[in-house]
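Left out: one protein chain. Kept in place: all the others.
We just call them A and B in the order they show up, numbering each chain from 1.
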Amino acid sequence: MYTPHTPQEIEEMLSFIGVKSIEALFEKVPAKHRFPQLDLPAGLTEMEVAAELNEIASANASTDDFISFLGAGAYNHYIPAAVDMILQRGEFYTAYTPYQPEVSQGTLQSIFEFQSLMTELTGMDVSNASHYDGATAAAEAANLAYHTFRGKRKKILVSRSVNPQYRETIRTYMNGMENVSVLGDEIENSETFESFMDLIDKDTAVVVVQYPDFFGRIIDYTKLVEKAHEAGALVTYVFNPTALGLLKPPGAFDADIAVADGQPLGIPLSYGGPYLGIFTVKDKYVRKLAGRLVGETVDEEGTRAYVLTLTAREQHIRREKSTSNICTNQGLMALAATVYLSLLGKSGFKQVANLCYQKAHYAAEQISKLPGFELAFPDTPFFHEFVIKTPKPVNEINLHLEHHWILGGYDLSQDYPEMENHMLIAVTEKISREDIDDFVAALEEVTHD
Amino acid sequence: MTEQTIYELSQPGRKGFAFPEPDVPSTPLPQEFERESVRLPELSELDVIRHFTNLSHLNHSVDGGFYPLGSCTMKYNPKINEAVARLPGLANTHPLQPIVSVQGNLYLMYQLQEWLQEISGFDKVCLTPAAGAQGELVGALIIKKYHQDNNDPKRVKILIPDSAHGTNPATSSMSGFDVVPLPSDARGNVDLEALKTHCDDTLAGLMLTNPNTLGLFDEHVEQVVQLVHSAGGLVYGDGANLNALLGIIRPGDVGFDIMHFNLHKTFSTPHGGGGPGSGPVGVTQALADYLPGPIVTIIEDGDEENPPFYGFYTPEKTIGRMKAFYGHFGMLVRAYTYIAMHGPEGLRDIGEKAVLNANYLMKKVSEDYYLPYDRTCMHEFVVEGAWKDIPGVHALDIAKRLMDYGFHPPTNYFPLVVHEALMIEPTETESKQTLDAFAAAMKAIAKEAREDPEMLNKAPYTTPLRRCDEVKAARDLVFCCWVPEE
Partner (left out) sequence: METPKALKYTKTDEWIKVDGDEATVGISDYAQDQLSDIVYVELLVDEDDTVTKGDGIATIESVKAAADVNAPVSGTILAINEDLEDAPEKLNSDPYQSGWLIKMKLDDPSELDDLMSAEDYEAYNEEREA
C-alpha cells in the first residue's frame, strides 16, 4: 500500500542487484516454509478501513456517552486542544530515540523540560525520560532498590493499599531475582500501618507506599519513612500527579524514589494505554536509575545542547550487566505531559487539582447522606477518590447506574475480598455539580428497589 | 539555532489555560498536607505552541526525510492510523468500563491477536507487553517457569549470539539466567559447532534474532532450532527484524517457541521520539498457559444475528501481570488498521520491497564501503564506516557528515561484531530516488574522506547544532533546567 515502486523501477533495481526476480532474494529461506498463504482478509482501502474503525468505535460506549466516576488508576481529565496538536506534529511523532543530538534537539529539549517539570512537581532531585507506565515504574523502583544493595537485601515491602495491578507487576518483575520476597499483601489494610511497619527490618530493600493511596486516602507516612531509613531501606512513593497540585510532594517526606502514572497529565484514557511512567529519585540514586536520561551540555561552538547521557548504565552498552532491559521510554506521552503542564502552568494546575478535590468532597458528602451509604474511611482526608460502603453489591448498583448512562465506581471486592459492597469513586473536573446530583439520585433509587 | 526553555520563557502572572470556577460548596484542604505552590512555568497558549513548534523544527523525522536507522525499521507511519486511534469511541474508553460497553475494543484486540498468530505461525498471542524489551522479559520469564514446572531448575543458561541487541542479554540476566555468548561464523550465521558445545542439560534456551542484526537470514536456522530443542531448551525469537519476513516465512513454522513483535517497527505504529512501543508476544500451544494476562477471548459464541461476546482471561500458569491494564491499546488500533489495509498480498509486498530496497542500496553503498558479509541481505545490511588507509576517519564521522546531506545517520557501532559498523535499514516505503540520493551522499563522503579527512572529523556543519560534548554531559551532570525563584 505504501510501497512506491513502479514496475520499471523494480526491473532496474533487480537488474542492478543482478537477480532475475524478487523471489530470488529469498533463496536462503527454507523452501518448504517460503511464501506461506496467510489466511487474512483481503486488504482494504483507506476509505474502507476508516468506515470499519468507525463501526468498531461505535460498538463501544465511551466516557463521552457516560458520566464517569471510574478512576482506580486511570482518570478522565480534560485535555486542552493544544496538547494533541503538538503531538500530531510529524517532527515529534515520526522521530525515534534521539541518538544523534545534532538533529534531535526538539525531542531532547522537550524531554529535558519534562525532567525539569517532574522534579518540580515531586520535589525530587532527578527524573528520567520516563518508563512504560505507573505499574512498571513501581516495579523498576523495586529493581533499583534491589540492585542498590547488590542483591543482599531480599525483602520488598509493598503496602496493600498500593494499586493491586502495580503490586502484581512488582511481583512479576521480582520473579527473576533470586530468593526475593515481596511482602505486604498478607497484612490487613488499616489506616495506622503499624503491622505493615513491623515488617521493616535490615533485610528490607525498599518499602513501597501510595499517596494518595488506592482508596484515595491522604496518609502521613512520616513515621514509616523514618523507620525504613533507620533500617537502611529505601522508600518509594507511588503518587498521583494531579494531587500534587495541592499536596506536599513526596520529596517533602524524604522519599528516595517517587513514581507515578502520568496519564492524568494530558493523556487520553485510550482503554488503558499508552500511558506514562514517571520515575524520579534522589541524587544519590541517579547512577542506578534505569531508562533514558537527558543532560545539558554544549556543542563545539559552546552553544547550549542536550544529549542522552549516562548511557553506560543501559542495556545497549552493559548488556547482561545492566540492571534493567528497558530500551524505549514513552517519549510522545512525556511530551504530552510537558505540553499539558506548560499550558496549565502554575495557576491552571492548581485550579484543576482544586476542582477535583472540591467536587469529590461534595460528591462524598451527598452520597454519604443517602440511607445505607456511608464513607468507609470517614476520618481520613482524601483527594479526588473515596470509598463508599454500599447497601448492595457494587456490580448490582453499577448495572442500575448504566441504565442512567452513569459509570459507577470501581468494585473493590474484586481485589479485596473483605471489601464486599465497597465502591471506589473518582471525581474529576469534568464532572459538574448536576452530574453529581444525578449520580446521587440514581444511587438513591437503588435503595428503593 | 536554539530555543529558550519553558522556564526561561515564563512571565510571572501569565496564564495559558483556565478552568471553570467551582460549582460546588468549598471544602477546606487538610492543612498538614497542603503545599504552597508548584513552580510551573507561566505562559500563554501561543507561547506554548510556538515553543514546541520551534522545538519540533530541530528534529529529523520520517515525515521530514530518510531515516535509515538499522534495526529500527523507520518506515512511513500512515496518517489514517493517527486519525482512527483518536476516534472518541476508542480513545475515550476507560480501561475498567464493564466489558459489555467496550465490545468494539475487545473485538479489535481479539482480531489483532488472531492476525498476529496467522502472520507469525504462533498459536497464541498476548498483547499486553509495553515494548519489545518487555516482550523479551515475558519470553525469558516463560522459559524460566516452564523449566521450573518440569522440575528442571538446573537449566540456568541462555545462549545469545554475539550480534544480538543488548536487550537480549539484559533481559536474560534480569530473569535470573546466566548469559552465554555465542560466536557467529564467517558467513554471519550462528556458529553451529559452538552451539553444540553448549547443548547440555543446563541449557534453558536460545534467544535468536533472525534475520540477525547483520541483516542476514541464518542459513541453518532449522538446524539451530532443532539442536536447542533436542537438548531440552526453548528457542526465543527476537521479532525486531520481522519486517523482512512478512509473508515470506512464519517463525512459528520454523520451530521458534516464543517471539515478540515490535508493532512500532513492523506494523507502522509511530516511534514517538523514543516510544511508546508495543511488544505483543506469541507462543506455541505448549506455552500458551504461561502468558501474562489479560488476553481477549470469546466468552459466548455469536450466531447469524449476534456477534460473539468478548471478554478477558488470564492463563492458569501465568508468569503474572506485566503492566497495568491491557497493553498499549492506542498502538494496537494503529497496528490493526495497518494489517487490515494490507491483507496477505500487501504484507508480502512489504517484506519483498524491504528486502529489495536493502539489497539495492547494499550493492550501491558497497562500491565505496567494505561489506564484511557479502551475501544477499534481508531488510538491512552492515558496512564498515572506516578505511584502513584513512586512519583518521571513523564511522562516527561518516554518520555525522550524512546529516549535512539531509539524511539521518544509520545505526553506528552496532552490531559489535563488525568493526566501525554502519547498519543501514532503508525500509520498503522509500523510493528508488531516495535510495539513489543516499547512495550518492555516501559516495561523496567516501571521496571527502580521501581528500579532506579532517573536515569529516568536525562534521556536521549545517545542523541546528554542531557536535555535542557528551563527555561534559556525563561529567557535569545537569538534568533540570533553571527555574526562577519564587
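Descriptive notes on the structure:
One rule holds in what follows: a residue touches a chain if its C-beta (ideal position, glycine included) is under 8 Å from a C-beta of that chain, and two chains touch if they have at least 3 such contacts.
Predicted model only: the values in this text are computed from it and were never measured.
Among A:N54, A:T311, A:S432 or A:T447, the one in contact with the hidden chain is A:T311. Within the set A:K223, A:R287 or A:K392, the residue that contacts the chain not displayed is A:R287.
For subunit A, the list of residues touching the undisplayed chain reads 150, 287, 310-313, 317-318, 321.
Although one chain is not shown, part of subunit B still touches it, namely residues 413, 470-471, 474-475.
Everything that follows uses one rule, which is that only the chains that are shown with their structure count from here on.
Between subunit A and subunit B, the centres computed from C-alpha atoms are 20 Å apart.
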